[in-house]
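To start, the structure itself, in structure tokens.
Yeah, one chain of the complex is gone here, protein chain that is, but the others are all in their spots.
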Amino acid sequence: MGEIKFATGTWIYGTVGDRYLLGGYRQGLDIIERAKLISEIDGVTGIEMIYPADFYVGIDSIGEVLNLSGLDCCIVGVDLTGDPAWRYGSFSSRDEALRRRAVELSLETMDAAATLGADRINIWPGEDGHDYPFQADYSRSWEWFRSCLAEVAGHRPDIKVCVEYKLREPRNRSLVATVCKAALMCRETGMDNVGVTIDVGHSLQAGENIAESIALLDRLDMLYHLHLNDNYRGWDDDMVVGSVHLVELLEMVYALRKTGYDGWYSIDIYPYREDPAAAVGESVRFVKGLLALLDRVGEETIDAALEQDDPIPLLSRIREEILPAPADPPA
Amino acid sequence: MGEIKFATGTWIYGTVGDRYLLGGYRQGLDIIERAKLISEIDGVTGIEMIYPADFYVGIDSIGEVLNLSGLDCCIVGVDLTGDPAWRYGSFSSRDEALRRRAVELSLETMDAAATLGADRINIWPGEDGHDYPFQADYSRSWEWFRSCLAEVAGHRPDIKVCVEYKLREPRNRSLVATVCKAALMCRETGMDNVGVTIDVGHSLQAGENIAESIALLDRLDMLYHLHLNDNYRGWDDDMVVGSVHLVELLEMVYALRKTGYDGWYSIDIYPYREDPAAAVGESVRFVKGLLALLDRVGEETIDAALEQDDPIPLLSRIREEILPAPADPPA
Amino acid sequence: MGEIKFATGTWIYGTVGDRYLLGGYRQGLDIIERAKLISEIDGVTGIEMIYPADFYVGIDSIGEVLNLSGLDCCIVGVDLTGDPAWRYGSFSSRDEALRRRAVELSLETMDAAATLGADRINIWPGEDGHDYPFQADYSRSWEWFRSCLAEVAGHRPDIKVCVEYKLREPRNRSLVATVCKAALMCRETGMDNVGVTIDVGHSLQAGENIAESIALLDRLDMLYHLHLNDNYRGWDDDMVVGSVHLVELLEMVYALRKTGYDGWYSIDIYPYREDPAAAVGESVRFVKGLLALLDRVGEETIDAALEQDDPIPLLSRIREEILPAPADPPA
Partner (left out) sequence: MGEIKFATGTWIYGTVGDRYLLGGYRQGLDIIERAKLISEIDGVTGIEMIYPADFYVGIDSIGEVLNLSGLDCCIVGVDLTGDPAWRYGSFSSRDEALRRRAVELSLETMDAAATLGADRINIWPGEDGHDYPFQADYSRSWEWFRSCLAEVAGHRPDIKVCVEYKLREPRNRSLVATVCKAALMCRETGMDNVGVTIDVGHSLQAGENIAESIALLDRLDMLYHLHLNDNYRGWDDDMVVGSVHLVELLEMVYALRKTGYDGWYSIDIYPYREDPAAAVGESVRFVKGLLALLDRVGEETIDAALEQDDPIPLLSRIREEILPAPADPPA
């Protein structure tokens, strides 16, 4: 197992707001400054960018600043939510012209990614879905989405297309809502460069066990990208990793190792009120701490424990590591 | 579109209890009496049975009583929760002997169903899943389950195998949790007599839109059976149909019509404190009321509305029917 | 029981956006235009305003336009979320200067309300609460909030102070989260012009039964104001009234009648993608439909039903009204 590579998204230095404070808790920085600041976060060597929003300075300038700052562009996301035109969907819009525009934007994103040396794009179709009952023709929406996705994938077989599922938000119900809905959608394209982005918070919000979602995607060779954050399960709170959960996140890193995931660990948080660098840095350190804990517990110990029905011995072993009793000499 | 056929399950007259009252709010009746009482519920012409629990009097006696009471046996469910042996799973148990026993039980259930004239069995694997993090080898569980399911389906191609998904309960996390997880599992068996049972309450609990789940299964020719009830979304409350929701249930019957579903509408409720016949009868009348409402609104009106993004005109039209203004002359 | 009075908030014509589209799905209109358009919504005779956001044209101009458009100002809300200064709270901020500023703003709001003929202000402290564990000193936060609230109430006994609770959003956890937390807070001020605003969606999100929350507040003489909308229970979706629920909303209007609530029915929705007037108008018509249904069923029928444990007879009676069987002649 090679070194784990950490990345984060340019949006951590964007104008972070909510529906009650559209002006933002903080003003977004220009993209050059964002890259520079991200490169200074301890442990982060990759950057996740958004097309076209992040590219207004020209792709050459972007390439230069990444070079200078020593950052790898690990993936480029297509922005399918940041324009009111997408309000009723992108790949599944009733409007053929909009579907076309969404495909074109995705193709441009693939090219931009390739130029920056990234081998994959991220498609998070936040506006594809519905808000009200009786608002969508679900079968047709699915077919339109599937067809656009297949077309995008066919454009450049050298670029992987990662579909990021999410239960809801901004639409009340998403078209690509759960890990298995995403997997079905990808499979129905018939393309072999289409897979899934797991976002830890989306998985928690959907009531999934993250490690199980990883294992299922691994069976299908579809685990393409990973977003890390934390939440209270009911919503995509995009909090600092480890601020709420621990055991399930440890199980997640175990699953990532077992399945041989060798992609990026991208910290995708929304630091509404927090310092972005501090929040990302703490997230990275938490994941590194989990990896060290995994080493101390031992993969083979976990493998052996999973041969039994009873979960308590392993939980007990983990507890000994994270919460040593006062009398226990440190390991 | 033919006449809608309503059924209900024998468990409505079982010992209905909860973890705090294992003795039950009411004592279960013998199976002959259950069948008789179910046959007397207005509108109900089908019965859903459980194997082996309901068959202790011998299958001939069951056949006779169904004949006498004029009930069709629409489906037989394999009981994979009512014995502590299944506590860590059935088709996905770590114990090969238990997996074998679960398969055998399913094969017997198929034969019993065929004898009673039913062409399908229901598999609700309530104990397959996990409670704690680090308690399951998810990939192996999936494979064991898939393999057993395929074997069962291969036994009798004339019997359809319906897999009923549920997010959770009794396990904290189910293996077959959502509509698309069920669809993926069924597809991976490679058998064409394996499909999905949608339980309305399970769909609500999983955060799905029921009509969308129906449409997706229809695309895959996998909508095999239907359980009707209602809940507050957070749990499988198994309440009387229509006691909480209306618009989404109307959308559900519209989806069932559009997809040409011609199976049973089986009322699957848990009348903890209510009279079973009254609770099922009211559920049937509610669904019949929805179908009449669908006629009044008109499928073509809905078809046309779904060509538009705006949901309000159709919601408004539905409201005019269910909540006519005092001044409005009745339609 | 007098005529029901409907209002709506000026924000329906504001820049409605979300965290992914801070620029908004639609641009906000100026306040004069908002008032004019609201006055044209059928059935709406009241307007709910926000201080200071809506008052930039001067209070005299506001008064004039309300006069001209025939709108009553029913309540004025203090804006405690629209400025990043409040990001860690207003009345419960650690910063005394900010607490002072929040109090001053509330006092100004009271005066503005009085000038416009409104006898109450609304305090929705969206930023008071916390996001992370270990982020708040809960007891101190409570005390600071209580003390500021008491001070505000003491400023003008002729103006009622309405505290609007909400489980979460924008903070992950709100200080004033549930109906009983709000009631406790109000009671601890010791002031008799402090009460509670029930927002239907907030009540659903908190897992409450709305009618029960109304009944509890009525016992304490604390039901001061009412916001109407709908959602899927997991989040404050601010949807058109009746687009998801019906029976519980009918129970709500029954509870409002029984308790003699004579305040405004204020439609508080967020028409992200919908036409604001259409969405509010449909909401008003839905509530009027509920009131007509209540008349048809009869309060005394409900009173009598509530003497029994069994809920089915009344649910059945309601169903007969909303979903008459085809054979039934219309009432």
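As written, the chain order gives the labels A, B and C, with residue 1 at the start of each chain.
One rule holds for everything that comes next: a residue touches a chain if its C-beta (ideal position, glycine included) is under 8 Å from a C-beta of that chain, and two chains touch if they have at least 3 such contacts.
This structure is a prediction, so every number in the text was calculated from the model and none was measured.
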Using the touch definition from the top, which of C:T15, C:S69 or C:Q135 touches the missing chain?
C:Q135
Taking the entire complex into account, which one of A:E104, A:D158, A:D262 or A:D310 touches the absent chain?
A:D310
Among C:R19, C:K181, C:R273 or C:K288, residue touching the chain not depicted
C:K181
Tell me which residue among A:N122, A:S141, A:S243 or A:S266 touches the hidden chain in the full complex.
A:S243
Note that chain C touches the absent chain at residues 88, 94, 130-139, 142, 167-168, 173, 177-178, 180-181, 183-184, 206-209, 211-212, 215-216, 218-219, 247-248, 250-251, 254-255, 302, 305-309, 311, 314-315, 318
So which bits of chain A touch the chain we can't see?
207, 232-234, 240, 242-248, 273-275, 278-279, 282, 285-286, 288-290, 292-293, 295, 309-312, 315-316, 319, 322-326, 330-331
Need a quick check: the contact residues on chain B for the chain that isn't drawn.
15-26, 81-84, 87-88, 126, 131-133, 168-170, 172, 232, 234-235, 237, 239-240, 243-244, 270, 272-273
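The definition used in the following text is that only the chains that are shown with their structure count from here on.
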Fitting on CA atoms only, what is the rotation between the copies chain B and chain C? Please report it in degrees, nearest 5.
180
Find the chain most remote from chain B, comparing centres computed as mean CA coordinates.
C
CA centroids of chain B and chain C: separation to the nearest Å works out as 39
For chain B, give me the residues that contact two or more of the other chains.
207, 247-248, 309, 311, 315
